[in-house]
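Right, I'll just put the structure down here and ask away after.
For this depiction, one protein chain was excluded, whereas all remaining protein chains were kept in their positions.
By letter and in written order, the chains are A and B; residue numbering begins at 1 in each of them.
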Amino acid sequence: MSNLLTWKEVPKGAFLEKPGNAADYETGDWRSIKPVWIAENCIQCFRCWVYCPDAAIMTKDKKMIGIDYKHCKGCGICANECPAKPKALEMINESDSGDN
Amino acid sequence: MANLKQLSQQEEFFTPGHRMCAGCVAPVVVRQVSMAAGDTPVVIANATGCLEVASTIFPYTAWRAPWIHNAFENASATLSGVETAYRALKKQGKIDKKVKFIAFGGDGGTYDIGFQSLSGAMERGHDIVYICYDNGAYMNTGIQRSSATPQFADTTTSPAGSVIPGKIQWRKDLTAIMAAHNVPYVAQVAPSHFNDLITKVQKAIAVDGPAFINAMAPCPRGWRYDTREGIEMTRLAVETCYWPLYEVEDGQWKLTYKPREKKPLTEWIKKQGRFRHLFTDENKELLEQFQQRVDEEWEKLLRRCGEM
Partner (left out) sequence: MQEKIALTGNEAMALAMKQINPDVVAAYPITPATEIVQIFSDYVSNGLVKTEFVTVESEHSAMSATLGASASGVRAMTATSSQGLAFMWEVLYIAASYQLPIVMPVVNRALSGPINIHGDHSDTMGARDSGWLQIYSENTQEAYDNLIQAVRIAEHPDVLLPTMVMMDGFIISHAMENLEILSDQDVQKFVGEFKHHRPALLDLDNPITVGPLALYDYYMEFKRQQAEAMRTCKPVILQVAQEYAELTGRKYGLYEGYKLDDADLAIVVLSSTAGTAKVVVDELREQGVKAGLLKLRVFRPFPYEELAQALSGRKAIAVLDRADGFSAFGGALFNEIRSAMYDVKDRPLIVDYIFGLGGRDVNLDHIRKVYADLAEIAKTGQAAQLVSYLGVRE
């Protein structure tokens, strides 16, 4: 536990002064299945974005641009809710995926 | 009408990297509340429970806004104190921003152990929006029944056994009880219907005074369904009229969504392991009884909303 703070270093009364630093904590290794985004099928409806429990659908300039695999826990909600036909999000086994 | 693309450009007050289970719907509720709040400065209180525990594991916090947790049953009282401190500072000219105070509690922390503190805060008229994320049991301690648990659900303290078929009692109608507090705004929401949810939270925030919002937030662990179906679970609860979407604004009851065709209750419950025991020959009657009660409650609501 050597890199942990000592009692003299911990913030008084456990007040945490780093808002939102959980974003530095990666939950991506929780996945057993993972969503893959098929850009050409995407109708940019933002359903996946509004329903993701982990804010792991990345957007930029009002466009869905992919998945934040550092945080995506692989719940499958996005793929389930994707209304595009054919779907723009598909779940595959983590073991079947390449890098990421 | 919520413009999702527009909303996606705001910073949310809740970050990824929280430790709620994969597929938990409570964080979806929190995110949608954040979308509704937009850039209104908010201060948040959280009752003990899954959301609180999993979002603030020291030295991490998933909250970008000022946030306080005190204990299980006192989010409302704690936030009463914060809101009062704000009024004191405002009166003294030490703070000028308009701030909104939001409390989050699970159904255990809201319907049960936190009920007195919630009732007190609402009665006193604090400028608080209380949001219950109702996952229908004490999930954090391992799926014990609460007064929000649906009748017949199998939980670890209302196990479906050979003599007792799960929870005996009908769920407490907390939304109606909060409406009876005559606070300016009360609503029931489901994150599947995000437009409805966001609009209602915006109304609640706009109100000067207390508001209460009851949000269905399924728990894949406790309800025993496939994590991918979390949103579908709230959609079906709405479509079967088990969880109607309505609001009570200044005492006026209004249905905000009427399913085109009311789905049979079984469509919702057959997907959940907690109701599996109902689908046996000897429990057929219970299933009918369950449907009948849902119908009665729905009609009661329609009458209250002047739809019947």
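As a working rule, contacts are C-beta pairs under 8 Å (C-beta built on N, C-alpha and C of every residue); 3 or more make two chains touch, one makes a residue touch a chain.
Owing to the predicted nature of the structure, the values given are computational and were not obtained by experimental measurement.
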Chains still shown that are in contact with the chain withheld from the display: A, B
Among B:Q116, B:Q169, B:N182 or B:Q252, residue touching the chain not depicted: B:Q116
Residue among B:A26, B:L79 or B:L278 touching the omitted chain: B:L79
Residue touching the undisplayed chain, where the options are B:V28, B:V99 or B:V248: B:V99
For subunit B, the residues touching the chain missing from this view: 41, 43, 45, 52-53, 56-61, 63-71, 73-74, 76-82, 84-89, 91-92, 95, 97, 99, 116-117, 119-120, 123-124
Sites on subunit A contacted by the missing partner chain, in the whole complex: 1, 4-10, 12-17, 19
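In the analysis below, only the chains that are shown with their structure count from here on.
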Residues of subunit B defined as touching subunit A within the complex: 4-9, 12, 14-28, 31-32, 35, 55-56, 58-65, 191, 194, 220, 226-232
Complex interface listing, subunit A residues touching subunit B: 5, 14, 16, 18-27, 30-31, 44-46, 49-56, 59, 62, 68, 70-71, 73-77, 79-81, 91
